[in-house]
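A protein chain is absent from this complex, but the other protein chains hold their places.
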Amino acid sequence: MEIFAYSFTQRALIAGFLISIISSIIGLYLIYRRMTFMSAGISHAVFGGLSIGYLLGINMTLTAIVFTILLIWSIPYIVKRSKLQQEIPVGIFYSSSMALGALLLSFHKGYTTDLFSFLFGSILSVKEEDLILTLLFTIGILVFFIKNYWKIIFIIFDKETAEASGLNVYKLERWILTLTGIAIVLTSKLVGIILSSALIIIPAATVIPFIKDIKKSVFATISLNLISIFSGLIFSYYFNIPTGATIVMVATIFFLSSLFIKKPTNH
Amino acid sequence: MEIFAYSFTQRALIAGFLISIISSIIGLYLIYRRMTFMSAGISHAVFGGLSIGYLLGINMTLTAIVFTILLIWSIPYIVKRSKLQQEIPVGIFYSSSMALGALLLSFHKGYTTDLFSFLFGSILSVKEEDLILTLLFTIGILVFFIKNYWKIIFIIFDKETAEASGLNVYKLERWILTLTGIAIVLTSKLVGIILSSALIIIPAATVIPFIKDIKKSVFATISLNLISIFSGLIFSYYFNIPTGATIVMVATIFFLSSLFIKKPTNH
Amino acid sequence: MNKPKIKLILTLLLIIFIIPSTSLSQERNIAVSIPPIGSITKYIVGDLWKISVLLPSNTNPHLFEPTPQIMKELEKAKIVVINGKDVDLWAKKLADSAQKDTLVLSDYLKIKEENPHFWLDPILAKDIANIIYKKVSSIDPSNKNYYLKNLNKFNKQIDELNKYIIKELSIFKNKEIIAYHPSFYYFFKRYNIKVLSYIEEGEGKEPSLKKISEIIRLIKSKNIKYIIKEPFINTPTLGTIQKETKVKIVDMDPIGYNKDYFELIKENVKILKEIFYEQNR
Amino acid sequence: MNKIVEIKNLYHRYDQDLILENVNMEVLEGEFLAIIGPNGAGKSTLLKIIVGIIKPLKGIVKVFNKDVQSLKEERKWIGYVPQKPDLEKYLPLKVKDIVALGRRVVNNWQKLTYYDFEIMDKVMEDMEIKSIEDKIYGELSGGQQQRVLIARALAQEPKLLILDEPTVGIDVKTQNKFYTLLRDLKKQNKSIILVSHDIGIISKEVDRLACINRKLYLHGCPEEIQIHGALKELYGENFLLLTHKEE
Partner (left out) sequence: MNKIVEIKNLYHRYDQDLILENVNMEVLEGEFLAIIGPNGAGKSTLLKIIVGIIKPLKGIVKVFNKDVQSLKEERKWIGYVPQKPDLEKYLPLKVKDIVALGRRVVNNWQKLTYYDFEIMDKVMEDMEIKSIEDKIYGELSGGQQQRVLIARALAQEPKLLILDEPTVGIDVKTQNKFYTLLRDLKKQNKSIILVSHDIGIISKEVDRLACINRKLYLHGCPEEIQIHGALKELYGENFLLLTHKEE
């Protein structure tokens, strides 16, 4: 096909493939862990870190990642101290990091580059270095989740008993949160906030009501992600419409149609 | 104080007072209902409605509100069909409405306006008409929540038995969702996305671990909201920094400090 | 704990209502939304009016926040001059909320297009100056002659600028360009600069796959060496195009913080010249 | 006597499996019916159908002589204690607030009257939770929580009380009090449907017994012999039956 003659569409496809894997794993985890909005929350919270980096003139990406990881690490602490649900610290960081950013930037007179565009990546503008980094991260996340699969399942299912049986719940959850955070920052930077949140939530939410087997649902989610990305790319080319938005709409249409299909269990 | 000599600060204070009431009620409801991110989700989803209005050349505010209410009404339906958690449809609308907006706008050739600026509110730029509208809405929401207080409590606490006892859960929840949606759009338009999300979540989350009495916590949340707004206004005036962001930071500091105070129940 | 607090709050609210709104001196203060409009206004009103520019440094929808300082300027102003359309919708909102006498330039300019960047066309800048002149003279008729003198002087300067631009750019045969955002739309039209494509056609529009491939094709076939963007824009799409084509990205500033209007235009003309020089080699 | 509940040709399935098959049953006014059967027999499902939370696949379910799905006001007269209620534990509700919910259902969500408070006090004393009425539900022990849910249902002063293993986790003393209470209610002509695995107590207390395992195996008076036969059929083999005797 003519569309795949360009090297940037080829890179988009490869990135799409890797991001499908990352977002499916993270998406299923977040939904079962009832932290659906982690992705929207974190991708906005990054802004605080960016503005610190920008003001201090140090590497923005690095500052943002360090800032985000610190925020993420504080989540279990806050939950422990306040007994609030996990999503609440995320919700607080969502607004307070943006406010922090706005406040810091207000000290900078003159033009400030739109820091949000840091996260306005586009699947069409993936670089080769990005691909390598993403590949490494995909391998890392795959290895981690495969190796700790049953531990993670135990913790999600019954945290208290998991702890009683000697699992180091705190440490493991911190690892998962860290990987989740990096995954969100990475994919947002690569394909933008909207597309990244969409790929994390929508295909996983489409698959979950149908497939009552977690391992199978990982594969199904990855496939759905890939199909959305692939057909989104093609549609956007032939109808000359924005690629990211088209991919999101394809995934949404899959989700909406799935509502009308009979589920295995109905009561 | 000099700061309150200006009519814009006076309007800001009155708006702050009304919005404190609205966001405290909505915030406590959303947290107990485990829909913390409703506010972030809806304020982004509005974008889809705006772009429809823009393209069709009809009143944008109206289209946006109708669009948002339709989305909100579909939430219980989607939950019923898919058995997913309530936040998931909100998460899906968060990305898909923005994508829909971007897609629709791409059909419009030539220059398009930045639709997000619809939600460019600022507490300093509240108009008198806004105040009247907000006052009416505050009264409405107060009456509704006071009148249906125990019904709402019953539904949150034990939906199934509430239904079995003859409560029309579906209808009541639809009303609450509608009011919540309007409240979010209204306050976002008035004071901006960040400040509105922050006032909804942060003070409620600060109060909940301390006060084990829902009615008292409403008053405490309203007070905390007011104190944050009031001191935020004063700080921002004397340090010449953005008001909304300052208010958010004050509320965040209250939240963070509260973590170090001993809670009534600790185990 | 809540009762005393509520009382406190109510008393505070009462105090606020009781304090009479001190009438602030609104004599001869003009607030303008963006710096170039400020500069043009300055040419008309001279030192008779104090001009304050409202534009906050960051107007991202997520972050936009006027400081109380800006609101104070606005409150003090007798007139608020706003460009109109998309660029300063926020200022329009602020001015409306303060119930100010606002002058929205786009309402008076006879332009049917949506693009709001009129000020970058020197000939349209004349119209802008004229609109401002009419407004200030109607408010302050006693100094009408002074304003008129200033207007004429400004118009003359613009004519010179116009000639200068035509002269500077006429030496290039091939004046083709690709720009990211259509901020110099009217300028390019005025001086017969052929815009092969705008990558982004308006706020919030993500360039499509097809668009990007077209741009790449254009750059290759037309031997385009530069893409023009605004200094505050930072989009990965340009990186993609750059990677495919080795095109260079240059900034052209449409706003000019604290810059004189004529300087701003000349600066940009200089950049254009360099681009054309390279592309005509 | 009035038929309070009447079930005819009831069928239900969740997925593929038929969970209830051709169930026919009735409960009269002032009757105490116990339902027994092994785990997974479909007892809770049957109760949910009677309460109207689950719509059955097929069959007629009449409560107060009306189709249960069309009940409106009459729902107030049904008190229901679910087996595994899905409660929002984060909500800081006091014990008395939860019991009051039962009262509010019947007084149409008006302000509670003196009479309402009297009834609440009575049921809280009956369930021995009066002393913890100001405690937060989520901070109670398992047995205390269960007592609160029973008290809520009792506060409704229901004509039909539907109890799905209500004594689970409740200590022996309160269990005894509870069964005494049920006897009182029966005297006041209330109807009771009780699911329980405590066959010993049941056989002593109830008017009628329904043994269920997908199908209805038995529906009659709990004569010892009859029970034994049914239990054998129900649980497959003869097993040590523990019966309770007063000392």
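We call the chains A, B, C and D, going by the order they appear; numbering starts again at 1 in every chain.
Heads up, the rule we're going with is that contacts are C-beta pairs under 8 Å (C-beta built on N, C-alpha and C of every residue); 3 or more make two chains touch, one makes a residue touch a chain.
Everything quoted here is computed from the prediction, not taken from an experiment.
Asker: Using the touch definition up top, pick the residue from A:Tyr32, A:Trp175 or A:Phe254 that touches the left-out chain.
Answerer: Once the missing chain is taken into account, the touching residue is A:Tyr32.
Asker: Where does chain D touch the missing chain, residue by residue?
Answerer: Answer for chain D: residues 14-15, 37-41, 43-44, 83-84, 132, 139-145, 147, 165, 168-176, 197, 199-201, 235-236, 239-247 touch the chain left out.
Asker: Which positions on chain A touch the chain that was left off?
Answerer: Within chain A, the residues touching the omitted chain are 32, 34, 148, 150-151, 153-154, 156-161, 163-167, 211-214, 217, 265.
Heads up, the rule we're going with is that only the chains that are shown with their structure count from here on.
Asker: Tell me which chains count as touching both chain B and chain C.
Answerer: Intersection of chain B and chain C contact lists gives A.
Asker: Using CA atoms only, can you tell me which chain is the most central one in this structure?
Answerer: B
Asker: Taking the mean of the C-alpha atoms as each chain's centre, how many Å separate chain C from chain D?
Answerer: 73
Asker: Report the inter-centroid distance (CA atoms only) between chain A and chain C in whole Å.
Answerer: Whole-Å distance between the two chain centres: 37.
Asker: Residues of chain B that contact two or more other chains, please.
Answerer: 34, 102, 106, 194, 241-242, 244-245, 265 - these are the residues of chain B that touch more than one other chain.
Asker: Using the touch rule from the top of the page, what residues of chain D touch 2 or more other chains?
Answerer: Residues 90.
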